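Of the protein chains in this complex, all but one are displayed in their positions.
In order of appearance the chains are A, B and C, and numbering begins at 1 in each one.
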Amino acid sequence: MNNEALKRKLYIVIFESDTPAGKAFDILLICCILFSVSIVILETVPGLPTYLATPFIILEYVFTGFFTFEYLTRIYCSPHPKKYIFSFFGIIDLLATLPLYLVFLVPSLRHLLIIRAFRLIRVFRVFKLFNFLMEGQMLLRALRQSSKKIAVFFFFVVILVTSIGTLMYMIEGSRPDSQFDNIPNSIYWAIVTMTTVGYGDITPVTPMGKMLSAFVMLLGYTIIAVPTGIVSVSMMKEYRRQQNVECPNCHKSGHEETAAYCKYCGTKLNEHQSHPS
Amino acid sequence: MNNEALKRKLYIVIFESDTPAGKAFDILLICCILFSVSIVILETVPGLPTYLATPFIILEYVFTGFFTFEYLTRIYCSPHPKKYIFSFFGIIDLLATLPLYLVFLVPSLRHLLIIRAFRLIRVFRVFKLFNFLMEGQMLLRALRQSSKKIAVFFFFVVILVTSIGTLMYMIEGSRPDSQFDNIPNSIYWAIVTMTTVGYGDITPVTPMGKMLSAFVMLLGYTIIAVPTGIVSVSMMKEYRRQQNVECPNCHKSGHEETAAYCKYCGTKLNEHQSHPS
Amino acid sequence: MNNEALKRKLYIVIFESDTPAGKAFDILLICCILFSVSIVILETVPGLPTYLATPFIILEYVFTGFFTFEYLTRIYCSPHPKKYIFSFFGIIDLLATLPLYLVFLVPSLRHLLIIRAFRLIRVFRVFKLFNFLMEGQMLLRALRQSSKKIAVFFFFVVILVTSIGTLMYMIEGSRPDSQFDNIPNSIYWAIVTMTTVGYGDITPVTPMGKMLSAFVMLLGYTIIAVPTGIVSVSMMKEYRRQQNVECPNCHKSGHEETAAYCKYCGTKLNEHQSHPS
Partner (left out) sequence: MNNEALKRKLYIVIFESDTPAGKAFDILLICCILFSVSIVILETVPGLPTYLATPFIILEYVFTGFFTFEYLTRIYCSPHPKKYIFSFFGIIDLLATLPLYLVFLVPSLRHLLIIRAFRLIRVFRVFKLFNFLMEGQMLLRALRQSSKKIAVFFFFVVILVTSIGTLMYMIEGSRPDSQFDNIPNSIYWAIVTMTTVGYGDITPVTPMGKMLSAFVMLLGYTIIAVPTGIVSVSMMKEYRRQQNVECPNCHKSGHEETAAYCKYCGTKLNEHQSHPS
């Protein structure tokens, strides 16, 4: 019984953010995340004073210890531990602590601590930014709806850049000191060009190569319209669907995009659920 | 009484542009702004004849004096001085004069005089380009409506480029003379690549780095579709909302996008207000 | 009378392309344009055999003579010479002949002969590609409708890049050998970055400069969504308007996008006019 009471109390503090203690804990957590991510980034900057190296390493262990303790407590006090462990946030929380333990095996893995940055997504829950969460969920729904179209699109883009890269290798590859000295490099060039990134580290020099290059650019210029069109249409659909949300009580629709309650009778609309932990 | 009459007269000349004097003043003001902005830009060009240096500095003080005098007069003759001071244009007007006074403290601040360029927004009011103003306001409304979605989007983009930058640092950072020599630089590279800018000042050289790079480009190619989709849908909504503007007199809707008066009964539509000073 | 008959005959051959003679003349004209444009481009290529130089110059004079003669004949046989002279095609036709005459004044103007390329727009009329013309006109209408919004957008972009360029000059301009050595160069950099072109000829090197740069890129990433949104909405509107074209005879609407005749009663729809010469 005492155990159960402790669990419930811990649950309220760690998982919820409505009580003062819960909110304080969440804000502390966010500060720790921001601070530990900053350390991971800063310790790679060359001009850093050497006397900071040791404190940084100590802090890293302290934060990892704290996050590990927090992760274990979350599992302990969660009413459905398995559900938490395999939820999106559960996996992120685990990945945010693991890298430091793996350092003993592969030292360079330490920088993976940056995964902690993803824990910051909690910020929306803590500061009651539910509207933002809903916008984010609407974006995700729109992207998920169009994921098949985008997958097909990428499949063709991959075949296209492979072919264009090979063609470019055939055109420019035989020149001495050519930058297109193998097909993987040429495919890399084709992707750089088609996506309009255009680093300029690999560029054609022959007239034929420049012509193919110009053609690829104009193609990429048009093709970039396809994912944009797909996403725009998905969002438009999502927006219409949302306008048609029907109140479960009075059966009226046409609610505001971010409405949580029916504007006619005040019933909670089950379309916009709050964020699942 | 005499004081009040002077105030009203000044108000008409400075704030309004319907009278010949008001219009003349506004045109003079716009010329001064254009001229002073040109001086700020030109005086940094290396090949400039040296005999121009002194006149340029004198002109800068003359313009700043004029703008300061104008700013004080605006405060003096405004019926609600506080409202003016804290309005968008009030703050711009203040910032357009301050930098020269701060030169005595920090010399390089002089170039901030460029803020004057923002005063040019008045040009729309002076030349009665109300239609343009309305288009601008419609754009702003559409952007404001989608600001939450865009904020969520940017939050994820920031987490994403941080993670990708760190991953790239782990892949290429250990090579001698690597350009990815610290995580902030790698994050900068991730932003340059994801936004399809692609300077080419930092580029991957290892096969693994090129593969990650190609992946980031294709990701950026799709992700660029998200803000475009958001803004397109917002504009579409804004356009529909505008078509539904109801005349306050005859309650008919379906007016033209830029209509200021009801086309059925001539009543002023309160949807499109003229620009607030 | 004889004169009038000649005029009419010439008009049919030169302006129209329904008779065999008219079509033959138009195809000859298009070949001449393509050939003369190719010469203008080719004669600048370094590796060209020298024995081609003289024939190229002679051909240029021959083509210019032919185009001049054609231009004068068009004026002669046009029923409304003034209307032709000041029409879009009339001005293009004039500009396509002038540069060679100006060579005696300014030799480098010869390359302006490239303006002839615009005469190729006739190709749509000659080959009865009316559908393409209509699509082009629909595009133009959509762009014209959104021209005010785009103008306002560009006004703000110009103020923005001026301010960002000046800020960058303040951050990096004082370093020795800085590429941001004057404000016009920095504004040029701001435009290169904001439009996601990213040549990489001018890049920031200080941490502060890189941070501003990253911010400008993310800004440009969002701002690029605005013209796309504007144009998408315009096209959607244009498409809806077209669906609402009402037949002047049977007053039914809902015609196909490229329909020239009412599908219910066969009356010509006055929405899609053929190209005005």
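Here is the rule we go by: contacts are C-beta pairs under 8 Å (C-beta built on N, C-alpha and C of every residue); 3 or more make two chains touch, one makes a residue touch a chain.
None of the values given here were measured: they were computed from a predicted structure.
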item: Neighbouring displayed chains - absent chain, whole complex; value: A, B, C
item: Among A:Ile57, A:Leu140 or A:Ile159, residue touching the chain not depicted; value: A:Ile159
item: Which of C:Phe35, C:Phe88, C:Tyr101 or C:Phe154 contacts the chain that the document leaves out; value: C:Phe154
item: Candidates C:Val103, C:Val197 or C:Leu219 - the one touching the absent chain; value: C:Val197
item: For subunit B, the residues touching the chain missing from this view; value: 196-200, 228, 232
item: Residue ranges of subunit A at the interface with the undisplayed chain; value: 148-149, 151-153, 156, 159, 162-163, 166, 169-170, 173-174, 181-184, 187, 193, 196-200, 203, 207, 210, 213-214, 217-218, 220-222, 224-226, 228-230, 232-233, 236-237
item: Hidden partner chain, residues of subunit C it touches; value: 37, 40-41, 44-46, 108-109, 111-112, 114-115, 117-118, 120-121, 131-132, 135-136, 138-139, 142-143, 150, 154, 157, 184-185, 187-188, 191-192, 195-201, 224, 227-228, 230-232, 234-236, 239
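We take it that only the chains that are shown with their structure count from here on.
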item: Arrangement of touching chains [line / ring / star / complete / other]; value: complete
item: Repeated interface matching A-B, over half of the contact pairs identical, chosen among A-C or B-C; value: B-C
item: Innermost chain by mean C-alpha position; value: B
item: Rotation angle superposing subunit A onto its copy subunit B by C-alpha atoms, nearest 5 degrees; value: 90
item: Intercentroid distance (Cα basis), subunit C paired with subunit A, Å; value: 42
item: Whole-Å gap separating subunit B and subunit C, where each centre is the average of the chain's CA atoms; value: 30
item: Numbers and ranges of subunit C residues touching at least 2 other chains; value: 196-200, 228, 232
